[in-house]
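With one protein chain held back, the other chains of the complex are shown just where they sit.
Right, chain A next:
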């Protein structure tokens, strides 16, 4: 919750811990129902979208061979823009989420897919699937909140540099794929000290990004223009335009997911020892949908169903529309706000926030962000997937112990809570090393 959308009370104050776990159980049931019915229609859908996208890209590039003629330039550029958007949103993003892994088709698999984007799949999957989706809207943990260059919450200290953030945001929109690549590399942090710059992990990641960007540039700005012969410059301009349109479009869609009015942010300490129900609740409060037609949903890669996507990131995208009414009903029954609106409204709302927060706060930031959970001592990540019913697997002793710790930690001192943060931080560092 930010200054500009300050509320009198926390939006979840009325929920008991039992309510939160009940929400988790209901969401698990919705997930199971869809995941157990994945099949031929889903497989046919993604194959159809891929075939359609490739056909569109190929024919648009074919038309652009004659981009000297203005109608060809217009048609080719429009087609290529749509193809590039589809490739990034409905195809690349969703495949790399593992939404289609159930097909066991190595050609359409999260571990094998590479996309038309400056950031190599492997690095993007780490920062997006792992950091953004696990730590959604947790200030300081989720880099998608402002991409490390913007002030997106009134609790962040204002700095005169933030006066320029509407401009930074606009530039980021135009060169979004490079912005993403930079932040997948954690460029800001990794360039800060000589020691970090020299780390072999960083150097190797940087090399991969350079190679990827090199290939992408060669394709769009050398090879295809060269194939167009006399239309060289026109094709180059067409490809640059298509990339620009794709960048601005995806930036806008993504801003609508977590920035608009009504979306909550969370404190680092609020997620320690988070249960499955609490994790779900954070996703529900931290995301916003875009309403619109079926074409709109496809062009946003079904990120217009951002809430459903954040609850079930590995569910095939074509199923989000199907579960949306159930999710909306769940929000209503538990007195929560299902944030949704048409694209222009949501984009405007997100931009308003960017502009408003470029200025310092008015008055004291008296009301704190909602604490989705009480701080507890233990931080066992398995709590996030272990289900309340424990019908599937018996909870091992460690989890039982952490639950016991949780109940006795209600009166835990602030010192204990902060030591839990330190523990969690070391835990994360360990994870990252294993990943590298």
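Rule of thumb we're sticking to: contacts are C-beta pairs under 8 Å (C-beta built on N, C-alpha and C of every residue); 3 or more make two chains touch, one makes a residue touch a chain; residues count from 1.
The definition used in the following text is that contacts and distances are computed from a predicted model.
Between the names "Oxidoreductase", "Multiple sugar transport system substrate-binding protein", "Succinate dehydrogenase / fumarate reductase flavoprotein subunit" or "Sarcosine oxidase subunit delta", the one given in UniProt for the chain missing from this structure view is "Oxidoreductase". Touching the missing chain, out of A:159, A:215 or A:362, is residue A:215. Residue A:129 is the one among A:129, A:190 or A:241 that touches the chain missing from this view. Where chain A meets the omitted chain, the residues involved are 28, 31-32, 35-36, 38-44, 51, 54-55, 58, 96-98, 101-105, 107, 109-111, 114-117, 125-126, 129-130, 133-134, 212, 215-216, 218-219, 223-224, 227, 279, 313-314, 381-382, 384-387, 391-396, 431, 434-435.
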